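Just one protein chain is left out here, and the rest sit where they should.
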Amino acid sequence: MDINSARLLAAGLAIGLGAIGPGVGIGLLVNGALQSIGRNPEAQGSIQINMFIGIAFAESVAIYALVVALILLFVISGK
Amino acid sequence: MSKTWLYALGAIVALVLIVAIRIYFPFAVAPIKVAAEPLPGLVIPIPGFPIPITNSLLTTWLTMLILILLALWVRSGLQSVPNRKQNAAEMLVEGFSGLAEGIAGPKWAPTFFPIAMTIFLFVLLSNWLDLLTPILAAVGIQEQGEIIPILRSPSTDLNFTVGLALISVVLTQYYGMRAHGWIRYWGRFIKIGWVGNLIAVLTGKRKGNPGAVIAMGLIDTFMGLIELISEIAKILSFSFRLFGNIFAGEVVLLVIPFLLSFLVPLIFMGLETFVGLIQAFIFAVLTLAFMSLAVASHGAEHEAH
Partner (left out) sequence: MEALGISPNLLLTQILNFIILFILLRLLLYKPILSMLDSRKQKIQESLEYAERVKRDAAEQQKEFDRKLEEARHAAQAAAASAAQVGEKEREVILAQAREEARQMIEQAKGQIEYERKQMMSDLREQVVRLSLLAAQRVVSQSLDDSAHRQLVSEFLAQTDELGKQN
């Protein structure tokens, strides 16, 4: 395997594996938020804001993976 | 002919035009690059501190110009009985001010609100400029066989996002120190209060097991260090979250037209509009939340102990 294909493979793996955890996490977050809204519809505003903040935290992990993938793809040049 | 049909006709004409343009003028697109490209020959010559004008820096200035012109436009017609544009501006400002008050409380909200609001507007506009990527990527200067786009959304430049993250985190520390005094504030991160306790135990002034005191103290210090690291990690997560989202959106907007040219990119544009709004909102709200944590909860925690 030459370095270029290793780089491409690594990029795919990085974002693919890195997105699993945040995917599950965001699912759990939205699940909880929707249940709370269902139980207590008056608190919808604050629940939504907190949900978005939580989603941002969970998502940032995926974003780190994405950054790694992007660096692998565009920054490290496979010579 | 009814209005709906007129709109449908317009859409069809636009589609046909796009198809024709894509067929007859197959334009080249700039390669995707993480780093913003400096525009050739444009440098602000400050001795010892040369600033190369990159395409994203140029767009940052454009964004600022647009925002300031909008502000002037809104301000020009300010009156007691609002018209439509003033209503919109007031809704935005009042909504954000209410949000700041909800998160930071009435004491600190007036201080934090302008910072968060500026972050929101600045990031929002630069995120939405990202929607023009398919056009912007094609308009550029030919340099050594490569196109350098003239404009590029600031949010896809790490200088912009890291700069904002630095501002947010540094201001958070500043307000934390201003609220609690800098010794007390840094005591949150460097926890060595247990040493005095240990000395008291060793000299027999207080009863206790020295080993347990050392163990608990070390855990305390370690927790403080973790907090310090998480404080620094905020810079990374702030900047890379914004950069990653918008840069990925840009890549998607550039790649999708190669797969399916018609209508499908529109869906992704809608998605990117939403993502841009959410990211700007999150940047601003997280800044607010961290700032209010730094000024408030820390003190309450101490009182609770």
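Should a chain be cited, it is by its letter among A and B, assigned in written order, with residues numbered from 1 in that chain.
Just so we're on the same page, a contact is a pair of C-beta atoms (placed from the backbone, for glycine too) under 8 Å apart; a residue touches a chain by one contact, two chains touch by 3 or more.
If you're wondering where the values come from, they're calculated on a predicted model, not measured in any experiment.
For the options B:Asn159, B:Asn197 or B:Thr273, the residue in contact with the chain missing from this view is B:Asn159.
Residue-wise, the contact with the chain that is not shown comes from B:Phe113, picked out of B:Phe113, B:Trp128 or B:Phe290.
Interface note: of B:Leu15, B:Ala35, B:Val139 or B:Leu260, the residue touching the hidden chain in the full complex is B:Ala35. Contacts to the hidden chain, counted on chain B, fall at residues 33-36, 49-52, 54, 57, 60-61, 64, 67-68, 71-72, 74-75, 78, 80, 89-90, 93-94, 97, 113-115, 117-119, 121-122, 154, 157-160, 162-164, 166-167.
Note that only the chains that are shown with their structure count from here on.
By the touch criterion stated above, chain A contacts chain B in their complex at residues 46, 49, 52-53, 56-57, 59-60, 63-64, 66-67, 70-71, 74-75.
The part of chain B that touches chain A in the complex is made up of residues 32-35, 99, 102, 237, 240-241, 243-245, 247-248, 251, 278, 281-282, 285-286, 289.
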